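So the structure is just underneath, and the comments pick up after that.
Every protein chain but one is kept in place in this view of the complex.
Chain nomenclature is as follows: A and B, assigned in order of appearance, with residue numbering initiated at 1 for each chain independently.
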Amino acid sequence: MSESELDHLSSELDLILSAVARVSEVAKDDIAPTSHPLPLLNVFREDVITPSLTADEALSGAPAKEEGRFKVPQILGEEA
Amino acid sequence: MIRKSANEMAASLASGEVTSVELTKAHFARIEEVDVKVRAFLHLDTEGALASASVIDERRKKGEELPPLAGVPLALKDVLVQKNVPTTCGSKILQGWRPPYDATVVKNLKKNGVVILGKTNMDEFAMGSSTENSAFHPTHNPWDLTRIPGGSGGGSSAAISSFEAPLAIGTDTGGSIRQPAAVTGTVGVKPTYGGVSRYGLVAFSSSLDQAGPCARTVLDAALLHEAIAGHDEKDSTSIDAPVPKVVEAARRGDVKGVRIGVIKELQGEGYQAGVLERFQESLDILSGLGAEIVEVSCPSFDYALPAYYLIAPSECSSNLARFDAMRFGLRVGEGSAEEVMNATREAGFGREVKRRIILGTYALSSGYYDAYYGSAQKVRTLIKNDFEKAFLSADVLVSPTAPTTAFKIGEKSDDPLAMYLNDIATIPVNLAGICAISIPSGLAKEDSLPAGFQVMAPAMADDRLYNVGAALERELLAKWSKPLLDFAPELA
Partner (left out) sequence: MAMKYDQVVSAFDPVLGLEVHVELGTKSKMFCGCATLFGAEPNTQVCPVCLGLPGSLPVVNRKAIEYTIAIGLALNCSIAPYSRFARKNYFYPDMPKNFQTSQYDEPICKNGYLDLEVETEDGIKEFRVDIERVHMEEDTGKSLHVGGATGRIHGADYSLLDYNRAGIPLVEIVTKTIEGTGKYAPLVAKAYVKELRDILRSLGVSDVKMEQGSLRCDANVSLRPMGEKKLGTRSETKNVNSLRSVERAVRAEMIRHAGILETGGKVKQETRHFHENTGETTAGRSKEQAEDYRYFQEPDLIPIAPADSWIDEIRKNLPERPSERRKRLQSAWSVPDKEMAAMVNADVLDLVAETVELGADPTKARGWWLGEIARIANENEKWAGELPISPVNVKELIDLINAGELTDKLARQVVEGVINGEGSPKEVVAQRGFKVVSDDTALMEAIERAITTQPDVADKVRNGHIPAAGALIGAVMKDTKGQADAAKVRSLLLKHLGQSE
């Protein structure tokens, strides 16, 4: 992002953050958080193999590929 | 023919008065004619649509029994994946991507013989209330081309209100089906969370997103609702229960004895006078039909907007992490994988998307989680509780859908907080996972633009929306003597 874009964004974000910070006014300790709108439990699938994509389909959207694999720029970091 | 309802088109198809290919071509012709002004579509699948139309015609010729909407055209919001058809979510980052699979909604549409004309414009990744955040172009409101068609699903609402398609699919995270419906004089339904599969719906905020029908009549919306809804084993959050009988309810439209709760907090300050006037008129009509009007209070709704603007960005910051230039979509820049990812996201995401990713990343970060995301989830509990309490004294709850009619393109694009206020009446429904409909309540006196009437019902009581909606629609139609959209200016 450019400097001016960043400045603009950060002032907006300050504004938004101060507006949304109001949630803590009512979020008392004794209120349980809701992470899922519905009280569902235990949704599973059976351990059954279903057809996969073909390698061509899997790679169809790849920006780059080689030897049936996704080709990505050099990965910096951990030796796996 | 294109001005008919989907239900009427289906009847004409069934009687042989028209073929699906003819009907599809008629809509493409209309699109050709008016979409240069409306700009509802991002992509037209002419070949695919005509091919599936002719398959339906063949099957009908053979005397096969076909589903109710077989052969009827539809516009698909570009946030749902359709196999081999470009899906962009209104974003440059997905430009050129052709998904290798169908969303369950798309599968269901195909199974029902619905003809998918193409993909409609939207705010990038469904973030917005005006469709101005599309990376490609804004969409224009057929009622006034200088105004917004609502958002994020402005392409879908504009397409049906300009008769480019009789039906459309939208998705609603904070009002993206209902607010566009309200400002274009059409019907839009956000089904119960889990009522329609999210598989293949590119996630904005997973715990809030829900696909639903957009149509010009309540019955059309119900027919489409039945076609796309139902349990899907590919979506863990999908409800394993029969689809509420929405078509039956839409044909019934009887509110005698129905208790209608008016939410005190969703009116008054910030609401346009003409919008409130239409709202009151609808209430009076319902009361006249024998409904019992009660007032309910939902005090926590004051915190719905801030909670929404923490939860949705938080989830989206994680959902959108996969757009990293490695496996699909745009790739720009040089250097390491991380550098290429950053360059691609910088080039591929628009300002609103970046704003929300940053906001969400912040709200989830350790040290801030409790104050922001954690508190927002507690507010969600309070809002659910408010709804539960309100539904003890009312069968459905009502409010204006949006506080104002359509505003001018560009009017609020520099003021995100003002923009966010558009969703003030629609957001609580998403936070609670319940269902709601927006139906046209007439034109506001100040600007002669459509206003919406929102009906909300408990989870899995979607049929109540259609029952109340159909009753109100019938009475308003009688009052106006013609469909509201007939009051809109000619585009051609």
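Note that in this section a contact is a pair of C-beta atoms (placed from the backbone, for glycine too) under 8 Å apart; a residue touches a chain by one contact, two chains touch by 3 or more.
Fair warning: this is a prediction, and the values are worked out from it, not measured in the lab.
Chemist: Where the complex has a chain not shown, which of B:373, B:387 or B:466 is the residue touching it?
Modeler: Checking the options B:373, B:387 or B:466, the one contacting the hidden chain is B:373.
Chemist: Check each of B:89, B:330, B:431 or B:470 against the chain that is not shown and name the one that touches it.
Modeler: In the complete complex, the chain left out is touched by residue B:89.
Chemist: Can you tell me which of B:361, B:385 or B:448 touches the chain that was removed from the display?
Modeler: Selected residue, touching the omitted chain: B:361.
Chemist: Would you write out the residues of chain B that touch the absent chain, in ascending order?
Modeler: Given the touch definition above, chain B has residues 80-81, 87, 89, 94, 99-101, 103, 198-203, 205-207, 233-237, 314-315, 317-318, 321-324, 326-328, 337-338, 341, 361, 364-366, 369, 373 touching the missing chain.
Chemist: Residues of chain A in contact with the chain that isn't shown?
Modeler: 35-36, 40-55, 58-59, 61, 66-75, 77-80
Going forward, only the chains that are shown with their structure count from here on.
Chemist: Where the CA atoms of chain A average out and where those of chain B average out, how many Å apart are those spots?
Modeler: 23
Chemist: Which chain B residues qualify as touching chain A in the complex?
Modeler: 97-101, 193-194, 207-208, 233, 236-237, 239, 300, 303, 306-307, 309-310, 325-331, 334-340, 346, 351, 354-355, 358-359, 362-363, 371-372, 374-382, 384, 416-417, 431-433, 459
Chemist: Which residues of chain A touch chain B once you look at their complex with the stated criterion?
Modeler: 1, 5, 9, 12-13, 15-17, 19-28, 31-38, 40, 43, 45, 53, 57-58, 60-64, 70, 72-76
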